[in-house]
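Here it is: the structure, laid out below.
One chain of protein is taken out of this complex; the other chains stay put.
For chain A:
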Amino acid sequence: MRRRLAGLAVLALTAAGCAGADGAEPRGGDELTGTLTVFAAASLTDVFTELGDRLADDHPGLEVRFSFAGSSALATQISQGAPADVFASADEAQMAVVTDAGLADGEPQVFTRNVLEIVVPAGNPAGVTGLADFAREELALAVCAAEVPCGAAAEDVFAAAGVTARPDTLEEDVRAALTKVELDEVDAALVYASDVDSAEGAVEGISFPEAEQAANDYPVCVLADAPNPAAARAFVELVLSPEGREALAGAGFAAP
């Protein structure tokens, strides 16, 4: 009896399609099983792991696996046929790579936003106060390369602030920039607010008004070839729920 109910629930969820993601089905009422594979931007590592644990706790038969990496690397892997159920990207450009290839099931939904913050080593030894300090030649400064989302955002905020930045290194991803601050090898870097939160203690964050001009929207979608579409929808639903939003806010992300 129970098994038949579970089958019905899966059917209902499958029939609901991506639109089911913003529906109001209560989670926990169905029996999700098997393996759920989530491809998510590296910045989501902590908060998605936590949400995945909660989903697995509610469904003892379900195993949740994550692949955290740069969004562009993940988009490439999905285009090359990686068996993923859910894709959460750190910007809309990389999500477009997946949707343009017809690999998304329905429209992706924006679930959070991330803004840039200045990050300095604990104690702020160089006395950095704002974006203008990125023009100081004597400081060792790290900014993301323009090819990756955080670098594109950095260019936008410097343009908005009218600052000609003089970085010493253009980092290949936001975590690499953060690492250099944690190691105290640069005086300041531009990273996302959520990254500053994840490294609390070793670094300090300084917010600045121009950050709003270059906020990154994070879209999520169920993939068309998802091996476990029912679990995929349940996860997306959890991310979009008030509970998911609260977890994201706790990790330094902004509301969409």
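Remarks
Here, contacts are C-beta pairs under 8 Å (C-beta built on N, C-alpha and C of every residue); 3 or more make two chains touch, one makes a residue touch a chain; residues count from 1.
Simple rule for what comes next: contacts and distances are computed from a predicted model.
Candidate names were "SynChlorMet cassette protein ScmC", "Spore germination protein KC", "Molybdenum transport system permease" or "PLP-dependent cysteine synthase family protein", and the UniProt protein name of the unshown chain is "Molybdenum transport system permease". Contact with the omitted chain, checked across A:A101, A:A132 or A:L183, is made by A:L183.
For the chain missing from the display, the contacting residue among A:D105, A:E171 or A:D195 is A:E171, taking the whole complex into account. For the options A:E107, A:E147 or A:E243, the residue in contact with the chain missing from this view is A:E147.
Although one chain is hidden here, its contacts on chain A can still be listed: residues 70, 72, 76, 140, 142, 145, 147-148, 167-172, 176, 179-180, 183-185.
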